[in-house]
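Removed from the display is one protein chain of the complex; every other protein chain stays in position.
Chain lettering (A and B) follows the sequence in which the chains are written, and residue indices restart at 1 in each chain.
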């Protein structure tokens, strides 16, 4: 039932300015916090709420501590410090063990006694479920798949056959892992299905968002390395390889055999063409269309932000003749003897 | 078994031109209607089908009534009048009551006797389900959630813990409400999960499309006000706030803490950056990228429509050097003494 500010500062690794005996029982935003709550300031656009906050304490950077009307825990990375604090103050729901009688479990499975198999889960043959792993309900796990220790599969997650998932992996509702890739061979105008015989290999500490789809490989595996974080509504095609600690925001589509490096950040709605390579530490901003490999680190963008509709109409009409416009400019330059 | 045109005109509020005793038993498009059916003309691109329609009656605007070869119900808003007529002529399937024996129901729930809990539904503890609300089957409702009166949850909908849903809310199959937001703090290149402790609050008369995802808030709630309509495959991130009577078409992605006003229309595939504000009565056309706040009412757009591929190739190559092109133009203007 709560921690003192002194304990909290110790455990999250920040410097306390204020009463170490003050008891914290909740977390809240600067705007909505009251006595007993701790808040944080990480994104400076919320700085305006700091002077009036009613929180008992605020986690923030050294430079904002002076503006804070209350106790502070000073940290050079206040968002990380806050994440730790929140996990301590609001502990997650207790884990369950065993299996609901409505679950259907195949042959030759090894399901750890400390795992929880919720109502209406369907588990195929030769499946391994690790210690403490929770299947909330309505989950389907295909034959020969394994989910490591400490995982959490939310409701209605589907894991197809032959998928290997590491430890502490969180999968949100409706996500599908290991569906067939979009492999089609064209014969005289009709499409022939190409058997999708690879699997999916997911490392440790991966998180996969709601209604996201990850296809199995055509022959080799689709791979998500350790610490990859995928948001909701993402499409990962067959044989994509995503490097460790890369984070991908919602609605991104990644085409087949694309290879994305480590520590990348891909913005929402971006699209990545197949059979290309993105190096480590690359940031792709939202709605960008990546059509060629990107080697170096850096930030890459495309797309055009919104304009008032009639302005946009005039501009895109010009865009459709941009090449002509450039040639007309060139012609003038030539006439005037300008350097091209 | 059918209504007369006279009754129908009365109940939908239009002016009848034709035989009030004519019995209508079905609804159909202008092209496919036959005797006994009523049709409508709202989108003028279908006007070409009006002269040949075999419908017994057509709901349309005053200016098209003269062209109609059959009885008409004249209305200034024929699409609304048609919607009412269709609901009267083709009544929805009867509601069910009670619970399928395969449903799994937690402790301390208050489920109205007139609600229907379909096969394989999984209901957590302390859940409230209102009068007449229908759960089709395979739905999951987490602990401490509530769904108001007159709702309809289609198959395999997932509602996570602590979600509050108003009255007459329709949720289509595969939608997920209340999954964790994409909250990650970066510590030395690795991502630390930020606990997602807020909820989702959904007003009355909201409709949510198939396979759409709505994340819970990080601390405060994600909010959909009354009358919000979401199409399929939409991503609503944590702490988004959508104002009353706003309609959002398929495949839209809305990033965290974006605030969208009332009576907005967001076209399909648009993307909205986080932490910005869109005012009331704003229309965003399809595939637009909104990167900054939009205050006033109006229509906003971006993106460039399709061109034949080789033209497009030439144009986008110029776009990539558009700044240089503008500077070259400026240089010519300076040489010629033109006003910039």
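Note that contacts are C-beta pairs under 8 Å (C-beta built on N, C-alpha and C of every residue); 3 or more make two chains touch, one makes a residue touch a chain.
Fair warning: this is a prediction, and the values are worked out from it, not measured in the lab.
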item	value
Among A:17, A:39, A:72 or A:120, residue touching the chain not depicted	A:120
Of B:54, B:80, B:131 or B:276, the residue in touch with the unshown chain	B:80
Where the missing chain touches subunit B, by residue	27-29, 32, 42-43, 45, 77, 79-80, 82-84, 86-87, 90, 92-93, 100, 102, 118-120, 136-138, 154-156, 170, 172-174, 207, 209-211, 227, 229, 231-233, 245, 247, 249-251, 263, 268-269, 286-287, 303-309, 312-313, 316, 319-323, 325-326, 329, 332-333, 336, 338
Residue ranges of subunit A at the interface with the undisplayed chain	102, 104, 120, 122, 138, 140, 142-143, 156, 158, 160-161, 174, 176, 179-180, 182-187, 189-195, 197, 211-213, 215, 219-220, 233-235, 237, 251, 253, 255, 271, 273, 275, 283-285, 288-292, 294, 298-305, 307, 311, 314-315, 317-319, 322, 325, 328-329, 331-332, 335-336
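We take it that only the chains that are shown with their structure count from here on.
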item	value
Computed distance of Cα centres, subunit B from subunit A, in Å	25
